[in-house]
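Yeah, one chain of the complex is gone here, protein chain that is, but the others are all in their spots.
Moving on, here comes chain A:
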Amino acid sequence: MATAARKAPAKSKSDGKSGLSAPKPAEFTKDEELAAYRHMLLIRRFEEKAGQLYGMGFIGGFCHLYIGQEAVVTGMKMALIDGDQMITAYRDHGHMLAMELSPRGVMAELTGRRGGLSRGKGGSMHMFSKEKHFYGGHGIVGAQVSLGTGLAFANRYRDNNNVSLTYFGDGAANQGQVYESFNMASLWKLPVIYIIENNRYAMGTSVSRSSAETDFSHRGASFKIPGIQVDGMDVRAVKAAGDLATEWCRAGNGPLILEMQTYRYRGHSMSDPAKYRSKEEVQKMRSEHDPIEQVKARLIEKKWATEDELKTIDKEVRDIVADAAEFAQNDAEPDPSELWTDIVL
């Protein structure tokens, strides 16, 4: 076999046809920076608490934490209008908090209590809110991609100007139905943004060990779907990409792929010791690219907030999380009669 230098593909930021390229990070106002800080911090603290409760045995089963990836959902949420939908896989707590589902409801679902968003019957991976346009929470890798495409189909059918934000990971990007969905979405010009959260590991398998094409923004090429690589650790870059993508979809151009280059600090799930990567790799990402620290540094630098003011926000966020945890530990389990409800209408 010829091992002749196969040139690594140039890190193209555009598909070359659509003329799209990664936009500059958004210029945030003080209020936007503060809001992004607060929202990301809520997800971070919430997930830390969930990890704690898991260790204490309050949360069972699978529990996948979003720590490290907070900027992705936070920046995208800032680009949405009312009625835009969101759907994702099982690493979903951050998405739900970003879509303003109640922290109490999410945490109580994690502990399997009656006050949980699914009344204790869904668990960590299966939560929904019609009111907030959050469509789950899906446990089967890749299934949400077809479903999210269906949400976009409904938008198109109703001609309502809404966009479906369909999230999946670098692992799901290798599932067959993803490409079946790409084909239909492009064919029918459906308003769907495929957000590939590339956190570099599909469970324990690194992208380079699982994917022939590691530039996920190119994964739509066969379907004429343009893609952009985005610094998913910078909430301003995510927001700018979100603005561009939602505008693209609302203008009737069909789907778009955003590859969010991000990183999860914790293991795949609570039971994953993450021995497939070095501590140094994780530490480097935390110290140099942490999405929350980036915002904090800018707030201090621009003198938009003092350390004390940020501590106050931190305290408020901790209180929300503590209240949610308190509720989730003390709420009653579902009534046994719940076993037989909600099977068919």
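In this section, contacts are C-beta pairs under 8 Å (C-beta built on N, C-alpha and C of every residue); 3 or more make two chains touch, one makes a residue touch a chain; residues count from 1.
Convention: contacts and distances are computed from a predicted model.
Novice: Which of the following names does UniProt give to the chain that is not shown: "3-isopropylmalate dehydratase small subunit", "Glutamine transport ATP-binding protein", "Pyruvate dehydrogenase E1 component subunit beta" or "Acyl carrier protein"?
Specialist: The correct option from "3-isopropylmalate dehydratase small subunit", "Glutamine transport ATP-binding protein", "Pyruvate dehydrogenase E1 component subunit beta" or "Acyl carrier protein" is "Pyruvate dehydrogenase E1 component subunit beta", the UniProt name of the unshown chain.
Novice: For the full complex, which residue in A:Leu42, A:Met78 or A:Leu151 touches the chain that was left out?
Specialist: Considering all chains, including the one not shown, the answer is A:Leu151.
Novice: Among A:Arg38, A:His126, A:Arg298 or A:Arg318, which one is in touch with the chain left out?
Specialist: Among A:Arg38, A:His126, A:Arg298 or A:Arg318, only A:His126 touches the chain that is not shown.
Novice: Which of A:Gln69, A:Gln85, A:Thr111 or A:Gln229 touches the chain that is not shown?
Specialist: Missing-chain contact among the listed residues: A:Gln85.
Novice: Footprint of the hidden chain on chain A, which residues?
Specialist: With respect to the unshown chain, the touching residues of chain A are 85, 87, 116-122, 126-130, 135-140, 143, 145-155, 157, 176-177, 179-181, 183-184, 187-188, 341-345.
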